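To start, the structure itself, in structure tokens.
Excluded from the complex is one protein chain; the other protein chains are retained at their positions.
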Amino acid sequence: MTVNGLAVPGPARREEPNEPVLEVRGLCVDYGLGRDAVRAVNDADLVLRRGEVLGIAGESGSGKSTLAYALTRLLRAPGVITGGDVLFHSRGADGQTTTVDLLAADVHQLRQYRWSEIAVVFQSAMHALNPVARVEDQLTDVLRVHRPEMSREERRARAVEMLRMVGINADRLRSYPHELSGGMRQRVMIAMALILQPQIVIMDEPTTALDVVTQREILEELMTLRDRLGFAVIFITHDLSLLIELADSIAIMYAGRIVERAKASELFHAPRHPYSLGLLSSFPSLHGERVRMEGIPGSPPSLAAMPAGCTFHPRCPYVMDLCRTEEPPLARPLSEGGGRVTACWLQDGRHDPPEPLARAVPLVSSVADADDLSRSTS
Amino acid sequence: MSVVGVSTALPAGNEPKRKSRFTRSPKIIAGAAILVFFIFIAIFGPTIAPHSASWQASNSSAFAQPPSSKFWLGTDRQQHDILSQLLSGGRSTMVIAFVAGIVASILSILFGVTAGYMGGVVDEVLSIIANIFLALPGLVILMVIMKPLPPGDTDNPILIGSVIALTAWAYGARVLRAQTLALRDQDYVESARVIGERKPRIIFSEILPNLLPILASSFIFTVIYGISIYIVLSILGIINPAQASWGTMIQSANGASAMISNDWWWYAPPALCVALLGIGLALLNFGIDEIVNPRVRSRRGSRRGVRFQLGLTPVMRAKGSHGSGSKPPSNPSPGVPAPVLEGED
Partner (left out) sequence: MTGTTEPTEPTEPTGAAGDPGDTELSQPARSAGSVGPAELSADAEPSDVVHGPRRPGVPALEARGLVKHFPIHSGIGRTLLVHAVENISIALPAGTVTAVVGESGSGKSTLARLLTGLIKPTAGEVLLDGVPVGTGAKARRKYTSSVHLVLQDPFSSLNSVHTVRYHLERPLKLHSKLGRAERAQRMRELLERVSLTPAENYLDKYPHELSGGQRQRVAIARGLAVEPRVLLADEPVSMLDVSIRLGVLNLLDDLRSGENLATMYVTHDIASARYLADCIVVMYAGQVVESGPATQITDSPTHPYTQLLLSAAPDPARAETPVLGGRGAPPSLINPPPGCRFHPRCPFAMRVCATTTPAPRPVGEDHVSACWLHASGLTEDQREPLVATAEAVPVPVSAAAAGDLPDDGSQA
């Protein structure tokens, strides 16, 4: 598979992965300028493939939202992108792929891609929707701006179709946002994001404020739509347990850095970074014995006062002397193949990682592990 | 017990930073300087004035004398020294304005906070009273109240200030009521009730401190209002003209057609003093508003050539590919290692 002549290397793959639609290389984002600047995202690398759900997880302040907003250059002042590339491989209607560096694009180019190719769904639908405009007008306005060739009736028909796809009755078209429940508002937001059939949808905690049942319904609908329309999703959340169910691959962020990137099932069954392990053990399980969990001690560092070496070392239970001084690179653990990378000295091949960080990667995602993964009778 | 969530990186020394926000705001510094200057005049003006306010130069001129080395700001037609009147007249103006501000603030707290916190019938009755006062034309009421007062009372600054306050508290009360309504349901108020705090304690200790910024703003607003109303009442002749104040100075200048005869030194100094005091108070008000309400804070954006624009995060890449003109590499060179392109399955 080639993208504009660039051969996608992939020696170890068993099946053809989809081509990348968004590539982020070495992205750095600062807040403020000069001496006051703090680094919020440091050297982030990501690849989003067509039709894939890429999850970004981390605590608040880890830079996960900053990263996503920087990609679309929607980050507000005093945010400044200080390095890296964001390559968007846009596939046109004719099937041709053109590559755009979003960081070099001017405001007109960005306007051309935003929303129509890269849409964003925010956490608070109430704030993102215009409170004094009807749902119908908000949906058709998007079309009027980006698809001027459509007639009024076509726009309306498209709005109705979109709402139906996200599970809202057409009789809600005349409603104002405040007349809708939280779940419905978030569905309208998703409908608005998808109405131009973008190639990428960035979702920033889209269901955090919703009840679990509503959240599950919306995510189900989103996945169905993804299968149908083929867009890729960047899903940002603090809820790692949800992300593991939802995402294809996951990037874990800590203090502005990506510390581990792996397939969701690999991450769940065999985390390689102590922070990933800590996050995973911060979510009580619905099954098995009840055991006391300790989570991660301490709290994340302030961006203005980053610890030297590995930024996680003050909280890390497996800290070594090396960690206090040298920052580990994001690299493939030497002990294994596969597409995962982690930034931890324990995985550099010279150290023996402790058992929780050296679990075998399951061969198939639905492996009958010896762990307490027995399904409940729900 | 697990020691979890104990941060080692506490933002140390936040307290001085908080104070310095006030001292760093140029608006607050300028406003406070002006205010301090006028308070100084109000306190020491009569003592440093070369003459008393009622002193008349013993020459028989029928004209106001322009500024001279003898009379720095000239005299009025009755040969009063303008500088002396100006310095002595500040006190009553300031006292009236501040009395008006204090009394109006107390009234607006009593009505607004009580109505907001208690709710129900209390709220409705108090709100009706406040609305009536809000609807009444303040100036007319003042004239009706003050006109029959004997002249001896109309130069009592505390009485005048209190009467002005009567017409000025209602707006503040409404604002405070609305804010109290919002604060009443705050979790910390609920927590205070859970631990068994009584109502007065909750109002004064939990709610009122959080209203201080609003209170400060409405106090300053009322002081400005009090000054202007007092000037207007003076010009209308309702304030006893024998009392030396900036208002009565303007009134006597106006009455003697000083504007027509171009005796600018007569009416300009008191008018400028009033204007300057008003500006100082307004600057203070804006400055407090900026600190309390960060959205108003002016954004110091365009430093170092970086322009912050909504929806277009600036890019400052070290390698010089910065700028909107440069085209992206449409054909990324194969030499650049792609980040995660090792096989994922």
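Residue numbering begins at 1 within each chain, and the chains themselves are lettered A and B in the order written.
By definition in this document, a contact is a pair of C-beta atoms (placed from the backbone, for glycine too) under 8 Å apart; a residue touches a chain by one contact, two chains touch by 3 or more.
None of these values were measured; they are calculated from a predicted model.
Participant: If the hidden chain were put back, which of A:Y176, A:F283 or A:Y318 would touch it?
Facilitator: The missing chain is touched by A:F283.
Participant: Tell me which residue among A:A44, A:L87 or A:L240 touches the hidden chain in the full complex.
Facilitator: Reading the full complex, the residue touching the unseen chain is A:L240.
Participant: Using the touch rule from the top, list residues of chain A that touch the missing partner.
Facilitator: With respect to the unshown chain, the touching residues of chain A are 59-60, 181, 183, 211-217, 220, 223, 238-242, 244-245, 268, 278-280, 282-287, 290, 292-296, 299-300, 366, 371-373, 375-378.
Participant: Can you list, in ascending order, the chain B residues touching the missing chain?
Facilitator: 1-7, 10-11, 14, 186-188, 190-197, 205-206, 209-210
The rule is simple: only the chains that are shown with their structure count from here on.
Participant: Express in whole angstrom the distance between the two chain centres, defined as the mean CA positions of chain A and chain B.
Facilitator: Each chain's C-alpha centroid was found; their separation is 48 Å.
Participant: State the interface residues of chain A toward chain B in the complex, per the touch definition above.
Facilitator: 4-15, 17, 20, 23-25, 33-34, 45-47, 69-70, 73-84, 87, 98-101, 103-107, 110, 249, 261, 263, 294-299, 301-302, 305, 314, 332, 338-339, 341
Participant: So in the complex, which bits of chain B are touching chain A?
Facilitator: Result: residues 2-9, 11, 299, 301, 303-304, 306, 308-318, 321, 323-332, 334, 336, 338-345 of chain B touch chain A.
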